[in-house]
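Every protein chain except one is present and positioned as in the full complex.
Order as written gives the chain letters A, B, C and D; numbering starts at 1 within each chain.
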Amino acid sequence: MAVCIAVIAKENYPLYIRSIPAEHELKFHYTVHTSLDVVDEKVSAMGKALVDQRELYLGLLYPTEDYKVYGYVTNSKVKFVMVVDSSNTALRDNEIRSMFRKLHNSYTDVMCNPFYNPGDRIHSRAFDNMVTSMMVQVC
Amino acid sequence: MTVHNLYLFDRDGVCLHYSEWHRKKQAGIPKEEEYKLMYGMLFSIRSFVSKMSPVDMKDGFLAFQTSRYKLHYYETPTGVKVVMNTDLGVGPIRDVLHHIYSGLYVELVVKNPLCPLGQTVQSELFRSRLDAYVRSLPFFSARAG
Amino acid sequence: MSRQANRGTESKKMYWYLPFPLPSASLRLMSSELFTLTYGALVTQLCKDYENDEDVNKQLDKMGYNIGVRLIEDFLARSNVGRCHDFRETADVIAKVAFKMYLGITPSITNWSPAGDEFSLILENNPLVDFVELPDNHSSLIYSNLLCGVLRGALEMVQMAVDVKFVQDTLKGDGVTEIRMRFIKRIEDNLPAGEE
Amino acid sequence: MSVPDYMQCAEDHQTLLVVVQPVGIVSEENFFRIYKRISSVSQINVRDSQRVLYIRYRHHYPPENNEWGDFQTHRKVVGLITVTDCFSAKDWPQTFEKFHVQKEIYGSTLYDSRLFVFGLQGEIAEQPRTDVAFYPNYDECESVEKRIEDFIESLFIVLESKRLDRATDKSGDKIPLLCVPFEKKDFVGLDTDSRHYKKRCQGRMRKHVGDLCLQAGMLQDSLVHYHMSVELLRSVNDFLWLGAALEGLCSASVIYHYPGGTGGKAGVRRLQGTSLPADSGNRHRPGALTTNGINADTSTEIGRAKNCLSPEDIIDKYKEAISYYSKYKNAGVIELEACVKAVRVLAIQKRSMEASEFLQNAVYINLRQLSEEEKIQRYSILSELYELIGFHRKSAFFKRVAAMQCVAPSIAEPGWRACYKLLLETLPGYSLSLDPKDFNKGTHRGWAAVQMRLLHELVYASRRMGNPALSVRHLSFLLQTMLDFLSDQEKKDVTQSLESYTSKCPGTMELISLPDGLNLPPVPFTKLPIVRRVKLLNLPASLQPQKMKSLLGQSMSTKSPFIYSPIIAHNRGEERSKKIDFQWVQGDVCEVQLMVYNPMPFELRVENMGLITSGVEFESLPAALSLPAESGLYPVTLVGVPQSTGQITINGYHTTVFGVFSDCLLDSLPGIKTNGSTVEVIPALPRLQISTSLPRSARTLQPASGDEISTNVSVQLYNGETQQLDIKLENIGSEPLETLEVTSKILATKEKLYGDFLSWKLEETLAQFPLLPGKTATFTVNIKVKLDFSCQENLLQDLNDDGISVSGLPLSSPFRQVVKPRVDSKPANPPEGSKAGDFSHVKTLEAILNFKYSGGPGHVDGFYRNLSLGIHVEAEPSVFFTRVSTLPATSTRQCHLLLDVFNSTEHELTISAKSNEELILHAGECQRMAIQVDKFNFESISESPAERTQFTNHKQLEEERQEARGLEINSKLDIHWNIISFGSVEGILNQLVLEHLQLAPLQWETLLQNPSISHMLPTLVRHFPSYIIGYKSTENAERFSYTAK
Partner (left out) sequence: FVALFLLLHNEMVTGVYKSQEQGEVENGRCITKLENMGFRVGQGLIERFTKDTARFKDELDIMKFIYKDFWTTVFKKQIDNLRTNHQGIYVLQGNKFRLLTQMSSGKQYLDHAPKYLAFTCGLIRGGLSNLGIKSIVTAEVSAMPTCKFQVIIQTM
């Protein structure tokens, strides 16, 4: 269902980005890159905002004519961005949320792999598989 | 009732620790010699006991006593031996010896990276705790005996 | 180091106290992770220090051994397990008590050699390798080799010379992790030299 | 309505639109001079009222926009000012005509107009006219501003009148229906009597009046009117106008809340233009709101501000308005502009999220086909707005789109410069700096994909701009900083294009500064190749300068403070600054070794790679190398010659790769290892080269101490032979060789050495000093080997075994065995065995000659050099004493000593004992010689107490005795020989022979107590069987010699 999934480091560079179809990858690079403006805005707003809005899930960042872009920020300031085909109306907010949870869990495992240096690009079979599962399983 | 002294040997007969409380008579030989003697004795008793044993036995011997004192013996499968001499009044104290092993030796020596195994224990902590523990024993008393 | 700390603590006047926290849940799980990650850090560090995997394996085994010789004492102290009569009993104790106690898993004991001096421990899941993905350039690394050392060291302390090695490893794509143990000989203890 | 004004902002609603235009030919310069002055009058207080009038000037305005004037009156051109040149009266009429033509364009909406005529004088200029002003020239027109103010006054009067009669007309009589252009046709045949229709008319009119009030500076009234019109229009679902009414409401409220203006710079400009201070607004509308929000006490204002929207409402109303606009595609521009206005307001309110939503919406409003220029303008404005709300990435994105638009294929002549400029502006948005230094800290943490794309575009644009230097710089930068992210193919491509560019314009280390102030720092290729280690090398041992009394600072301790945090990295710095504890020598070639490797998937050619140094003047000798693809670490040695003395520091190295020059400084290299980079250069020293008469030896000897040997020579000598070694000393340096000391060191050998092995006289050599550069001197060393060739018993035995007691016949010689080995050879020595035997005669001696020399300035500073020559000598004996026996002489004090002497050389030699005459031995010949000797007593020699004390150890004592005896006998017998063909070979009896002699009954007790006979027993047995039979310890000489017979 997701057409592009990206993991972005604390310092706002991609740790992982995958999209279908792969050829459009660069385009998605731009989509995700620009979406960070919104992420930053939301996070900083959260800083101001009081206890209420303290969820890791940021919800819809912005819609473009043919995509919806969702965001999620971990406590370690790592960002997950998911681009979904806006034609795909079946997706409820909760499903997106749970997808992000899955993503986060999987990322955590990557972080715990002793052979992974935090901050490097993610090369992990496990993570790949998980992402693929999210990309393909069309509803 | 009273506690005379205590030996702690390891598998290879090294005397890891010795301390005494109410020891009325010294062997009159250098301590090193004494340890060797003690260990030698235990070793032989042990082997005799198991040789002579009419049934297949597990824990080796637990104690022996003379008319004046009683020697309590505790040995782990790893060959650590705790030996305590008390007067005759003291009953079986396996649990005490076990605690000296598990509660003190293992905790404070084995788990202390700074205490190399197979050598006399230097840790003050161990010594003080051991002393405190023994003194706290119900059958430890200066007056008696 | 004290020098270090003094700088900060002593000089700063105004302090402020927090209430005591309530111990959080699922401690056990977390601390197992602490162990797993620490082990991971160790292995990777070794990989940095030694260029080839064989040396790392050796080092792991050596460290394992050193741990084993101490761990056994802790084990005996906490479990009131006595001397074992035969190798089968030992196998049981290792699998059912030791592994349970220290790694929270109970490997199954299988394919005994006819002579009864060799058996395999099958670990369905090996806590050491949660999260681990071996990079391709470490194909010959035996990640969990520490365990072999531990077992070797521990058993040696109870007068059993054994040979321990991994024959299967989930990290290498095998279905399960299998540790093969072979009994070599019983180490008779004897009087230290200079005794008569 | 087609041309959007992206700069428009809410407060523009209160302005009157005045168009200023030239007619006829007016130089642009002049026009804008005057335009500036006119537009400076943008705000005036209407006399006898608190109201302020704002004017918006345009020098060009599309008439079709004007048609929307009824919809929003600030779009209506109400004033026209034309500027013209006119120099002669006769031109005047048509000039004036032109003015009227011009007026026609906006005629429908104009309130009033003016004509400014420049240059015309004379009677026409005299007659005063309200609508025309004459000025002699552009410099003398002081009254312009005044004129404008009057003009505005008149505009105001008209405005005011319109406002009044519109505001006052009663709902009774018919109100015209105001329309926007595209509505006109829809309204034919509408029931103009329906209440619905009336309401619509009223609503629209109200709205219109609201506009007028706003323009007339009556904010409150406008608010009231807008509110009313909103109600009216809502009731009749007149959405387009409802939108307008709502927007009017917003505008008014914005003006009320944000007197500073929302248009950013534009707003500021407006205020600067005025004579009033920036806070003038406040004076007119006390208690107005600061940009930060509602002012603390608005109590006094409540009455006034009751109709005013709160900041939040403003946005909601904008939203609503826009949603209505969006129903009409012809109102696209209105909608678009409304969005922009809203965004500007939100920007001030710091509500970026909502702002971005408005912008998002604006992005998707598609107007009719825009021209490329319009597109560019649109994208850049979007970019600006995003910047305004702090969405830098988004802003950069649109800037980039704009840039691409500049060079869209559809454009006739693409604006590469513009494109390039815009691209540069996007850099911050992609957090990309063009300074390679920012990339030195470890791995690059940035959004490589987009950054690379941008760099590629920069390269391309700059190339199309025809500025190869730029493209090279950008491309180098791309290669250097993005290397890790380039695929192998990309690496190939990039380097190829780079090479093709540099072929025209090589890359330099200069800083390129761009017109708009941006600087492009140079990009040294520190990754092509990657340098891992830099190691300054010591001079070869023979050239290392030594200090007379060495005192060199040892490495300082680098004890890290006890902080846990990976600050260890710091001590890399220390490492580098650390001084090295060897020196280089002025004028001598010095080497620095770099461990480099090539990260590229193809061979890397590096031209003129050389050292960058500071301190001592240094002549660097660049090298060229080519590294295999993805080479592992690869040693490269860079050399140079220090020309002066002092401290020299290696700061880095320079290279040329792909036609780009790079200066790579060590400090800017991450994770590089050095052994220090500063070394002392000491004054020049001479260089000594030695050559000898002897052949160089293949095998080099291993000296015990560290000093290695530059040359080795070897020579074979007969034992006792003396050989002269001529050494040629040449000064191949550039300094005079002033001093020379020669020392020798004999390498540990078990051999006992008689006499001195090496001897020389330095004087005559030194006589030739100082040795100037290029000059040579000779130095002679005498090599003399006197060795003890004992333990050749085998030889003796052989002889004895073949049972010839008295010899003289060649066949008894071992030499003969060598010549033709016996068939029935005993296992003891098989044919080769004998050969081996021969070999074993050769003994080797090794020594080192040390030349310690100095000269020139280095000498003055107390430095010297050490050169050592290894000497390898193989000595073989020339004479063997194959058999020894004694005969009693007539006197018991004497005896005859019989020696079988064997000449093992290929030369004829003569041998003689003290008294006897010379005996000639031919090559390989063996003869017996008899010598009469006195018996003597060894004890006398060895028993001296002195020695006793000296040699406590028994064994030593024994040896000493032996030797002493040997010498004693030697001197007694004084046997010597020489090989006739070449110089004297002074022979000595070897230890063994001496032992034999001692066996002889010269003194018996000695023998017994002498342990050294033990190994001789076999011989003994043969010689003196009886002695063996009866262990008669007190044998006497006669008895013995007797039995011997």
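Keep this in mind: contacts are C-beta pairs under 8 Å (C-beta built on N, C-alpha and C of every residue); 3 or more make two chains touch, one makes a residue touch a chain.
Computed from a prediction, not measured in an experiment: that's the story for all the values here.
*Asks:* Who touches the missing chain here, A:M1, A:I20 or A:M111?
*Replies:* Checking the options A:M1, A:I20 or A:M111, the one contacting the hidden chain is A:M111.
*Asks:* Which of these touches the unseen chain: B:S19, B:Q65, B:S123 or B:S141?
*Replies:* Considering all chains, including the one not shown, the answer is B:S123.
*Asks:* Tell me where the left-out chain touches chain A, residue by residue.
*Replies:* Residues of chain A in touch with the missing chain: 10, 46-47, 51, 54-56, 73-77, 104-105, 107-108, 111-112, 114, 118.
*Asks:* Tell me which stretches of chain B touch the chain missing from the display.
*Replies:* 107-108, 111-114, 123-125, 128
*Asks:* Using the document's contact rule, name the residues of chain C that touch the chain not shown here.
*Replies:* Residues 1-2, 4-6, 8-9, 12-18, 20-21, 23-24, 27-28, 30-35, 37-42, 44-45, 49, 59, 63, 66-67, 70-71, 74, 78, 102-104, 131, 146 of chain C touch the chain that is not shown.
Note that only the chains that are shown with their structure count from here on.
*Asks:* Using each chain's Cα centroid, which is most distant from the centroid of chain D?
*Replies:* So the farthest one, by centre of C-alpha atoms, is B.
*Asks:* Centroid of chain A to centroid of chain B, CA atoms only: how many Å?
*Replies:* 65
*Asks:* Take the average of all CA coordinates in chain C, do the same for chain D, and state the distance between these two points in whole angstrom.
*Replies:* Their C-alpha centroids are separated by 45 Å.
*Asks:* Which residues of chain D are in contact with two or more other chains?
*Replies:* none
*Asks:* Note which residues of chain C are touching chain B in the complex, please.
*Replies:* 69-70, 72-74, 76-78, 81-84, 157-159, 189, 191-192, 194-196
*Asks:* List the residues on chain B that touch chain C in their complex, please.
*Replies:* 11-14, 36, 39-40, 43, 58-59, 76-80, 101-103, 105-107, 110-111, 117
*Asks:* Applying the document's contact rule, which stretches of chain A touch chain D when the two form their complex?
*Replies:* 9, 11-14, 17, 25-26, 29-30, 33-34, 36-38, 41-42, 45, 62-63, 65, 119-120
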